[in-house]
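Apart from one protein chain that is not included, each protein chain of the complex appears where it belongs.
By written order: A, B, C, D and E. Residues from 1 in each chain.
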Amino acid sequence: MFYGMTTVVLFLLLLVLAMRVLAWFVSLSPTQAVKPASTSTLASGASPNEETVAAIAAAVKRYRDRT
Amino acid sequence: MFYGMTTVVLFLLLLVLAMRVLAWFVSLSPTQAVKPASTSTLASGASPNEETVAAIAAAVKRYRDRT
Amino acid sequence: MFYGMTTVVLFLLLLVLAMRVLAWFVSLSPTQAVKPASTSTLASGASPNEETVAAIAAAVKRYRDRT
Amino acid sequence: MEKLLLLWSSSGLAQAEMGQVVMIAVCLLLLYLAINKGFEPLLLLPIGFGGVLANIPGAGLASPVLENAVHFGSAALIDQLNLLAGADNLSGKALLHLLEGLAPADRLLAESYAHAAGFSDGMLYQFYSVAIGSGIAPLVIFMGVGAMTDFGPLLANPKTLILGAAAQFGIFATVLGAVGLSALGLMDFSLADAAAIGIIGGADGPTAIYVSSILAPDLLGAIAVAAYSYMALVPLIQPPIMRALTTVDERKIVMSQLRDVSRREKVLFPIILLVLVALLLPDAAPLLGMFCLGNLMRESGVVDRLSDTAQNALINITTIFLGLSVGAKLVADKFLDVNTLGILALGIVAFSIGTAAGILMAKCLNLFSKQKVNPLIGSAGVSAVPMAARVSNKLGLEADPQNFLLMHAMGPNVAGVIGSAVAAGVMIALVGA
Amino acid sequence: MEKLLLLWSSSGLAQAEMGQVVMIAVCLLLLYLAINKGFEPLLLLPIGFGGVLANIPGAGLASPVLENAVHFGSAALIDQLNLLAGADNLSGKALLHLLEGLAPADRLLAESYAHAAGFSDGMLYQFYSVAIGSGIAPLVIFMGVGAMTDFGPLLANPKTLILGAAAQFGIFATVLGAVGLSALGLMDFSLADAAAIGIIGGADGPTAIYVSSILAPDLLGAIAVAAYSYMALVPLIQPPIMRALTTVDERKIVMSQLRDVSRREKVLFPIILLVLVALLLPDAAPLLGMFCLGNLMRESGVVDRLSDTAQNALINITTIFLGLSVGAKLVADKFLDVNTLGILALGIVAFSIGTAAGILMAKCLNLFSKQKVNPLIGSAGVSAVPMAARVSNKLGLEADPQNFLLMHAMGPNVAGVIGSAVAAGVMIALVGA
Partner (left out) sequence: MEKLLLLWSSSGLAQAEMGQVVMIAVCLLLLYLAINKGFEPLLLLPIGFGGVLANIPGAGLASPVLENAVHFGSAALIDQLNLLAGADNLSGKALLHLLEGLAPADRLLAESYAHAAGFSDGMLYQFYSVAIGSGIAPLVIFMGVGAMTDFGPLLANPKTLILGAAAQFGIFATVLGAVGLSALGLMDFSLADAAAIGIIGGADGPTAIYVSSILAPDLLGAIAVAAYSYMALVPLIQPPIMRALTTVDERKIVMSQLRDVSRREKVLFPIILLVLVALLLPDAAPLLGMFCLGNLMRESGVVDRLSDTAQNALINITTIFLGLSVGAKLVADKFLDVNTLGILALGIVAFSIGTAAGILMAKCLNLFSKQKVNPLIGSAGVSAVPMAARVSNKLGLEADPQNFLLMHAMGPNVAGVIGSAVAAGVMIALVGA
């Protein structure tokens, strides 16, 4: 049990260390949050940008109003 | 594989045919949408009509207010 | 089957009796509803009272506004 | 060309049997009734859909792995299974029957052969095993129903529980009838079958499915379809009986306002019911236990998130799979049978007797009590919540446009749920023993 | 008359044993505490209800098929089972014990006899097998808890993780104590039992259930009840210890505002935790893995619909069945035992030591650090989220009405969840090996 408690404490101390490293690492880059996916190049087709949204909205509206 | 692709295409062509028949069949009757269940004779007890709704609402209200 | 029906009726009559006893028993104490848990002594820590809620709200607000 | 033949021979048309085509038509009729006529669509839509799937020729969706292997297996596999069954050159149902009678270890071996040959339990068979074979799905639905039920009107007027009791008379009369007709050779139902059929008269879907999954699994499809169909037909079945057994004056009886029911009573009621069931009717404990749990979650007010889930996500998920599982029992060789007609006939008899018994009991109560009961609420004792109560209300309004019976009818209505669950427990105790 | 006797003999009253009646009373008490006193009702309501169901005389809802067959089977069935077990005229537990020791093929045969005689696994036994026996339900709940947890306060002040570590000292001290007392003959717990009991001190329900389902399934009922009860009692248990170990000045320490934590940190944290666990503590991987998955679903912001479901429908469904399954373990012969008192006593010892260790560690940290920590937040390290943090906040406000500790206490509070999951992994590695 002594070793068990030791392991727990060591593991958690390691985690404290990891958190400090993480905080330091994150502070290196400007404090922007993780970029929302929609602004990355790749996903620009996936998550529609403003103009696509407008286009879709218009298309849906016309489809609905077509009668 | 050739036969496989043929089967897929034949099946989907059959489905196209079925859709055309369906569209024709539906166009025979006036373009009303499927009648909501509540207007059919049978379900008139099941789905309450206006007057029943009013009655229920009144009954519930009186039950709630009875103290 | 005769005994079966008898059993059902006896059981339900017993339940009627139980309901009458229950109604009488409940009528003994003042007609307050079961106290909401938050007013019992024990749970006062569990379900926060007004002042704790205010404190939490303030703390959360300060935490959110800290930047 | 050979390949096209292979595809054709694996197609449904090439393998269709007459029974399957008829059953698909029957199930499409169920879908029509559910969608266009509003027949209990929450259950009959998945049931009808499951029935179509179950009867797809050559798909074996409702069959266990061994049945699929015996029906569609290669000659080599059939030989292997024959060897294992100690038979010689058998096939089809004869071989399947032998295989199903094997000791578990040999049966597992047979199944492992079938799996190795690429066969597996059909999708609907899997749903059935998990949802109904285990008995779980009807119980979970009952928990959700409990969480949706307000016992207030019943607690305010406990006498109405007697109406819910009387309506169960239909169940027992039907069982006696079915046994009698079978004794006369007119029908062919065992006592267990008769008991399961009688429960249709309880007008309570999950109870009927639960009981027949235990007492008469082969009849489950027909029983469930009959139960839900007649529940949907309550507005057609009950009114003539109600009018025939009551005078206009009786229908005009105005009942006094229901008293207030405190939250404490509502919280204690499911606990008391549970304890009574626990001590007196253990065979009804699964059904009524789950029902009381749902109701306690609702009324206790301390676990609203569980109660919400029981009334929504959980009951909806279970309903989908319960419906598909019932559909798995709508296969030709079990449904296209003269017994199904017997079930349909007995079911409506049970409904009608139950309706009449509830009304007559109400009139009977009026003989001994000063506080008159409008006999129209007696018919609500068959349950079919909330349809039967609405029918009572409707006929009451016909007699007197100011006489709202809905809340009064909710008392016997929810009492009917308890009553048929109690009757189910009694049946299982009497017949299962 | 015979039939009435049959019904009576199948009734609960006729078959009741004293233990069952006592257990039903105990479970009704749990329901009372859950509903009227607000004791962790989300779990204790289903647990108490499940306990009542499990103790219904003659229903066998918590028993596997063989146990039901042995208890309620006909003489012919018992003879058949005796033959299979190679025994002669045995019955009850002796026969059951033999049957359970049979090779799997023979056991399946015994079960097939029992099924043929109309017996089946009880409802609660089925729930238990699926939810807890498989280990799945506590893990799914842990995923939901992960999806509800905001690690912001912990990331803003990593030091508070040390408080969450210290509070786990209660676990290990209790295990040592239990082993010691057993060595002295005062109690009778194996090392595995002791480890499972110690985890009560982790103040974390799913962790306690998960560990005891692996290390000490027979004690699971008592351990779960103790864990949830003490979690509900945190506002009573902790304050005296907290006041005894701190001065008024210490309680008045004002902690500085927490720094901002970027979304990127929050997204990376569960991944880093997962990798550390993967590389160093594989036995904690199921618990912490599911926890991290839930947290990553929350923080990633790209799977909000999964995160919502994990926090609502899924965790609620699982909670209902987990509670009922724990109730299945509240049967007389396992719960009405002097060991249960031992578990209750050791559990509160574990809680108290954990609370004290957290506070003392906070004071210890203050010796070496300029940024003073209010020791009141140390007690939150036992987890019991978010109750323990609220208690810290409450005592802080008592000392200084402007000193809001809630957010600061959330750091050690969520650290306590990680800490006890880590401790659980260590226990399983040490004891299970």
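Following the convention adopted for this analysis, contacts are C-beta pairs under 8 Å (C-beta built on N, C-alpha and C of every residue); 3 or more make two chains touch, one makes a residue touch a chain.
Note that the structure is a prediction, hence the values are computed from the model and not measured.
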| item | value |
| --- | --- |
| Touch with the omitted chain, as defined above, among E:A25, E:A105, E:V248 or E:L341 | E:A105 |
| On chain B, residues whose C-beta touches the chain left out of the figure | 1-5, 7-9, 11-16, 18-20, 22-23, 26, 29, 31-34, 36-37 |
| Residues in chain E touching the chain absent from view | 103-105, 108, 134-136, 139, 143, 267, 271, 274-275, 277-283, 285-286, 289, 292-293, 296-297, 300, 302-303, 305-306, 308-310, 312-314, 426, 429-430, 432-433 |
| Interface with the unshown chain - residue positions in chain D | 3, 6-7, 10-13, 15-16, 24, 28, 31, 34-35, 38, 41-42, 45-46, 49, 52-53, 55-59, 61, 105, 108-109, 111-112, 118, 120, 123, 126, 312-313, 316-317, 319-320, 324 |
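Here, only the chains that are shown with their structure count from here on.
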| item | value |
| --- | --- |
| Size of the rotation, in steps of 5 degrees, that lays the CA trace of chain A over chain B | 120 |
| Computed distance of Cα centres, chain D from chain C, in Å | 33 |
| Junction residues of chain A - those touching two or more other chains | none |
| Residues of chain E whose C-beta touches two or more other chains | 3, 7, 35, 38, 41, 260 |
